[in-house]
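Note that this complex is displayed minus one protein chain, with the remaining chains in position.
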Amino acid sequence: MANFKDAGHLLRMAAVFAVGIALFLVARSIFVPKSFGQYGHYRGAALAEVASKPVMFAGHGACEGCHTDVYDAKSKGVHAHVACEACHGPLAKHADDPTALQPPKMDVAVLCVRCHEAGLAKPKTFPQVVSAEHSGGVVCDTCHQPHSPRIGDATTASAEKPSGGSK
Amino acid sequence: MSLTRRHFLFLLPAAAVAWDALVAGTPEAAPNYNMTDHWWGLLIDVTKCIGCGTCVQACQAENLVPDGYYRTWVERYHVADWSIENPVVDSPDGGKHGFPASKNEGGKNFYVPKMCNHCADSPCTQVCPVGATFVSPDGVVLVDQKYCLGCRYCIQACPYGCRFLNPETNTASKCTLCYHRITKGLTTACCETCPTGTRQLVDLKNPNDPVHKFIETHSVQVLKPHLATKAKAFYYGLDGSVR
Partner (left out) sequence: MNGIPVEGFMYPNEIELQWSVLIVLYPFLTGLVAGAFILASLERVFRVEEVKPTYRLALLTALAFLLIAPLPLQLHLGHPERSLEMYLTPHTSSAMAMFGFVYMWYLMAVLVLEIWLDYRRDIVILSQTTTGLKRIFYRALTLGSSNISHEALAIDNKTGWIITIIGIPSAFLLHGYVGFIFGSVKANPWWSSPLMPVVFIFSAMVSGIAAVMLVYMFTCRARGEEINMRCVDTVAKYLFYAFLIDFTLEVLDLIHRIYEADESFRSLDFMVHTKLYLPHIVIQLLLGTLTPIILLGITQVLPLSATKRKLTYTIAGCLTLMGIFAMRWNVVIGGQLFSKSFLGYTTYKLRLIDREGLLVAIVLTLLPLFILWALIKLLPPWEDVKGEHLETAYGDD
């Protein structure tokens, strides 16, 4: 068995280790974030941080309140299930304060072909055209009303031009 | 007049969300959101995807995703004849601006949207050394941007390639299933803007969710089922060639 007199240095080394472990435990109590472990092995506060990011797309529900005429026209046409912001872009800021942000003008030529340019991989039943051959160089909204684009569908007069607010 | 009508319509969320197919359940205000009431997933109907890339653009706009990195993307497949083990796949800039025309070589051609599968048994959260990425109580795999070390182990462990290192924050980043939206009763940016209804959010704890009912009654697939990740991005109409 170790003679304590001759094993003194081992005890000193053990003390160094003990101090190290103690310092580590103190560091743990100081530095581990308070909400850690609340729901699992992660910072519980992170959930609220992710959930509080700003919303950029208002969602289709936000538009109908003011733009009822457009909504009515669209809901009767083939674009009924296309969200407003799919074409008009993120407009949560506009929905919060309509005068603060005016939605940008749409570049119809680019916008329409994004979906409707003919492609081999597109479902066969999806309406698609080869734009270069389709209209003889004429821009899409010359013949197609974007909110209710099928030619021959009934459209209301006020839906001819997108309105800038409630009437 | 229109003022009261506007308020009236605002006060009826049910009217605002008449499109059942696009939104799951009744929207709840953020303070009433109870995590344990939900178990989120997504349904992707491959037969409807037109490869327009609107989802990729919307995600980038909603979540400020840096260029060259993708929280979601669209792949185009060309499968010649019966050769499902050798598809030809492309995804130019993640499909963000659509796809260039391809030569008609016959065979099958289709688009497949991809994103984080929010796996219930996720291999990426298993390997995180510090607990910076986790599965939330409502089934969304998230990254704690303040805690992540940027070691990139999770990126290596994800079988689907959905993670990346955000060069602006030097932390791991990926699809959050628009957690900041779904906890407020909105749907994800990609589901919102998808013009054909390819993408639909689903609450797997809500038996009345029509998308949940669809998953229960139709043949659906997940990616790489042999890895047993319990992926919650369900695909309808997924071809056997899809990787």
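Labels for the chains are A and B, by order of writing; each one numbers its residues from 1.
As a convention for this text, a contact is a pair of C-beta atoms (placed from the backbone, for glycine too) under 8 Å apart; a residue touches a chain by one contact, two chains touch by 3 or more.
This structure is a prediction, so every number in the text was calculated from the model and none was measured.
*Asks:* Which of B:91, B:136, B:183 or B:198 sits in contact with the chain that's absent?
*Replies:* Candidates B:91, B:136, B:183 or B:198; residue touching the omitted chain: B:91.
*Asks:* Any idea which of B:128, B:182, B:204 or B:238 touches the chain not displayed?
*Replies:* B:128
*Asks:* Sort through B:163, B:199, B:212 or B:232 and give me the one touching the missing partner chain.
*Replies:* B:163
*Asks:* Applying the definition given at the start, please give the residues of subunit A touching the unseen chain.
*Replies:* For subunit A, the residues touching the absent chain are 2-3, 5-10, 12-13, 16-17, 20, 24, 27-28, 31-32, 36, 41.
*Asks:* Going by the touch rule given at the top, which residues of subunit B touch the chain that is not shown?
*Replies:* 68-70, 73, 75, 85, 87-91, 93-94, 114, 123, 126-132, 147-153, 155-165, 169-171, 227, 243
Note that only the chains that are shown with their structure count from here on.
*Asks:* Okay, in this complex, where on subunit A does subunit B touch?
*Replies:* Spelled out, the residues of subunit A in touch with subunit B are 33, 36, 39-43, 46-47, 49-57, 59-62, 64-66, 68, 79, 81-83, 85-86, 89-90, 114-115, 117, 119-123, 126, 128, 166-167.
*Asks:* Which bits of subunit B are touching subunit A when the two form their complex?
*Replies:* Against subunit A, the touching part of subunit B is residues 2-3, 5-6, 9-10, 13, 16-17, 19, 21-22, 27, 30, 35, 47-54, 58, 61-63, 76-78, 97-99, 101-102, 104, 109-111, 131-137, 142, 144-147, 176, 179-181, 183-184, 186-187, 189, 192-197.
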